[in-house]
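Have a look at the structure below, then the notes.
All protein chains of the complex are present and in place, except for one that has been dropped.
Read from first to last, the chains carry the letters A, B and C; within each, the first residue is number 1.
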Amino acid sequence: MFFASDNAGPVHPSVMEALTAGNAGYAPSYGVDQTMVEVTARLREIFEAPEAAVYLVPTGTAANALALATLSDPWQTIFCSSVAHIHEDECNAPEFYSGGAKLTLVGRGDKMGAEELHAAIAGEQTRGVHGPQRGPVSITQVTERGTLYSLGELRGLCDVAKGFGLPVHMDGARFANALVALGCTAAEMTWKAGVDAVSFGGTKNGLMGVEAVIFFDPSKAWEFELRRKRGAHLFSKHRYLSLQMRAYLEGDLWIASARKANDNAAYLAEGLRQIEGTSFVYEPQANMIFCAFSRAAHQRLHDTGAAYYVWSGSLEGADPQEALEARLVCDWAIERAQIDAFLDILRG
Amino acid sequence: MFFASDNAGPVHPSVMEALTAGNAGYAPSYGVDQTMVEVTARLREIFEAPEAAVYLVPTGTAANALALATLSDPWQTIFCSSVAHIHEDECNAPEFYSGGAKLTLVGRGDKMGAEELHAAIAGEQTRGVHGPQRGPVSITQVTERGTLYSLGELRGLCDVAKGFGLPVHMDGARFANALVALGCTAAEMTWKAGVDAVSFGGTKNGLMGVEAVIFFDPSKAWEFELRRKRGAHLFSKHRYLSLQMRAYLEGDLWIASARKANDNAAYLAEGLRQIEGTSFVYEPQANMIFCAFSRAAHQRLHDTGAAYYVWSGSLEGADPQEALEARLVCDWAIERAQIDAFLDILRG
Amino acid sequence: MFFASDNAGPVHPSVMEALTAGNAGYAPSYGVDQTMVEVTARLREIFEAPEAAVYLVPTGTAANALALATLSDPWQTIFCSSVAHIHEDECNAPEFYSGGAKLTLVGRGDKMGAEELHAAIAGEQTRGVHGPQRGPVSITQVTERGTLYSLGELRGLCDVAKGFGLPVHMDGARFANALVALGCTAAEMTWKAGVDAVSFGGTKNGLMGVEAVIFFDPSKAWEFELRRKRGAHLFSKHRYLSLQMRAYLEGDLWIASARKANDNAAYLAEGLRQIEGTSFVYEPQANMIFCAFSRAAHQRLHDTGAAYYVWSGSLEGADPQEALEARLVCDWAIERAQIDAFLDILRG
Partner (left out) sequence: MFFASDNAGPVHPSVMEALTAGNAGYAPSYGVDQTMVEVTARLREIFEAPEAAVYLVPTGTAANALALATLSDPWQTIFCSSVAHIHEDECNAPEFYSGGAKLTLVGRGDKMGAEELHAAIAGEQTRGVHGPQRGPVSITQVTERGTLYSLGELRGLCDVAKGFGLPVHMDGARFANALVALGCTAAEMTWKAGVDAVSFGGTKNGLMGVEAVIFFDPSKAWEFELRRKRGAHLFSKHRYLSLQMRAYLEGDLWIASARKANDNAAYLAEGLRQIEGTSFVYEPQANMIFCAFSRAAHQRLHDTGAAYYVWSGSLEGADPQEALEARLVCDWAIERAQIDAFLDILRG
């Protein structure tokens, strides 16, 4: 019963097979392997962006920090949600990679609103050289609370950014889950809405450790390459990143896996919805569920080894009937039986 | 006929099997997987260092840059060979990770001499706050020219460093190759000689992309963990790094693979030695050979697709009998038949 | 009628005389001038801190950024008010000098409350290496809104910081104004309350461009010296900084000047208080006044060349009777006649 994260499950068997199959002989190192040529071509196809620059890095934090550093200057501030991964969970990696840029937190809930974003951007840089300068906007899709920006909302945020001449980055650690949930194309969710660069996640959706960074305008491509190397994220045996990504894209495995994950979450959510005393903190839209249930239920789940994060903190000596907030994440690999078992225990 | 580098060959089949075998179910992420516990225990055993702090990172540059940043301050200078990888081949990663430290280049050939090192260190920090302050010494073993520091030489360098109160880092991207060549223990080549932290290479010796960083004194361990996370080198699905490293250590695969690589290089060197017009720039000691042969021979090798680096630059219109300098690297996987073929073509 | 800032007025005549008087012959450079010895001794006396390390730098931003960088690590977050100068007005200098630390904004008004601070600190570092680590607390006294932390409030904030083992920095750009207003000793307002390092302002109180940085615990003194040099803030002709600071301290000129400034502000405030349609946004406590008056009044003041900042933004086509918020700063040099003239125009 593992619902702690989608970063702890197995590598998809097809990906592992691809690694094994590609493991023969010698391949040019440092990103110029033939497989990468195919990956680039395929991602350009998927994104309908024949000029896009495509790179692979091993972690989502690397993807975000390198992309944002490439889009920003050290004297700027990056606009993002107050619960953004780049703010809360990367130990200042964006600040490090950008050479000391600031993050301006927009909104208090799961998402940034267009008006909030406008106010935040307008509020900066009214003081000449004194304040931080306006920098890129970073949008997380799926959000860190399991919700989605609709295409309209995305366009709204990008329009605000564009109105100020600012580039837009998308943290797509769960890009596929969002795409499946919205039922749109990759182009619609990115450059057609106004996104300039995207961290296209793979690790949380069945890869071992690969994320793509895609720049729709390749003018900053060489700078990115230098930043990647300098950041120690250019793999010598790069083919093993390429092999993972190729397998991920092949036959739309990425779509299928995300759909499975979302379906699992929907199944779990449906079960939760029918349990009295359980409520959603955010309405689940992809593969993450934030729900509240009693401490007594948590105790039962805890005793059976169910793994998930308690989000609201753990207060000693609290009333067992009091609710706590939990994050439940489903990946493609979780079994329905596990979900059923979880629900059974929760029911008490 | 691939002699370009030891970072382009296949992953050792045992390692690939270990990855496949370990690919089931869920494992705690971000470095607290059970396999890592075993890796730490085994490396402590190998290094006879029961208190050592052990970490895994995906690239050699990450290992070096993070280790050196942890050992240094931004206002210091790091002492290293003028041909060190950290100086020549990491796109300023040490400068980036250290927050702007300097590198002081010692010596002009393959190695630093103890007297040169002493002079270089003594020459810094005679100007109070004005000059850079003295920082760590970084030793590359195997050197970038395929030669080795003897245990006596290592102790000599470390003694100089210790005399100034400076920590010592070893860039052991080819640690195993050195160990096999010297026939000593891991402890003898590191902490018993005076080394404080080591980048323990795996990628060039049959792994997909894993290096260990080992601090013999764990007092800086937590700082390293924060630097690793902030540098975006902490894998969420860390078990796949641990699985590689465990397989690497199991049954001394690392030793066996390095021995194979060294033996292949010795076989190639023996062949080269018997070809007239061919000479060694450095006497080969591990798995890298720097040798000179005629441009005409290079042309023949080039035409058959033999892969290796020309080290001395490529001058247009040069005399075909003139010698150029080539770097030939053997890994564990190169076949003897390939070496024989290479020698045949070289013979003309 | 200059109320725009206390950083635009003249150097106090005594200070200018001291510069002229000290301008003869040669003096040791880079901070080891004899005058600096006297400055250090005098500041230790004033602060009742005989072991304190004392340094001079030319700007307030340098004082703050260097002090905070010395007290923090790049993976930490610095806790400060949401209107702190280090956040709003230093173009990411703290982020730059610290190597990429973050700022966590506490509270929404002029001050941080102890409970807010506690909640903010408690809210960080519950995620191991993932979130930013807890770093120093920075308190601005006088606040950026012209108000004061009482000694009790200061102790309250410092107690919270100490409870988490965090160091405390005070941005005392208007230290003297605060001291005079509180009627306490320098020791009471700093280390006796729990402050570890203070930016002791001079520039806004009659100097040309000098601030002292004082560390009550000198253990980080050498690091500060290196950071100051590396930041290019160590003056070669340092005696001219020392001469200013010595003159500032001599005969308690700093106290007298701050008292004048505060008295001028009190006189202005008293006048404002009696003008109908004028109200205070914050109750003035030192030498800065945030007050609201009508746009029509602003227009009159503007037409006569009165200089001050409009704080609430400038809306085109607004109702002339609508209020706007202005910041009025008095320094020691402003003449009462100017204040009277300002009040006359405001009265209409």
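Everything below uses one rule, namely that contacts are C-beta pairs under 8 Å (C-beta built on N, C-alpha and C of every residue); 3 or more make two chains touch, one makes a residue touch a chain.
Only a predicted model underlies this, so the values are computations on that prediction, with no experimental measurement involved.
Undergrad: One chain isn't shown here. Among B:D89, B:E115 or B:D344, which residue touches it?
TA: That would be B:D89, which touches the missing chain.
Undergrad: Which residue among C:M16, C:A122 or C:C184 touches the omitted chain?
TA: If we include the chain that is not displayed, C:M16 is the one touching it.
Undergrad: Which of A:D110, A:E225 or A:D331 sits in contact with the chain that's absent?
TA: A:E225
Undergrad: Residue-wise, where is chain C in contact with the chain that is not depicted?
TA: 2, 4-5, 7-11, 13, 16, 19-20, 23-29, 57-62, 65-66, 90-93, 96-97, 203-204, 208-209, 226, 229-237, 240, 307
Undergrad: Which parts of chain B face the unshown chain closely enough to count as touching?
TA: Considering the whole complex, chain B reaches the absent chain at 74-77, 88-92, 95-96, 98-103, 126-127, 129-133, 313.
Undergrad: Across the whole complex, list the residues on chain A that are touched by the chain not included here.
TA: Touch with the absent chain occurs at residues 30, 73-75, 99-100, 128-130, 133, 223, 225-230, 234.
Assume only the chains that are shown with their structure count from here on.
Undergrad: Would you mind pulling out the distance in Å between where the CA atoms of chain A average out and where those of chain C do?
TA: Between these chains, centre-to-centre, one finds 41 Å.
Undergrad: Cα centroid separation between chain B and chain C, in whole Å?
TA: Using C-alpha averages as centres, the distance is 51 Å.
Undergrad: When the centre of a chain is set as the mean of its C-alpha atoms, what distance in Å lies between chain A and chain B?
TA: Averaging C-alpha atoms per chain gives centres 34 Å apart.
Undergrad: Where in chain A do residues touch two or more other chains at once?
TA: Residues 90-92, 96 of chain A each touch two or more of the other chains.
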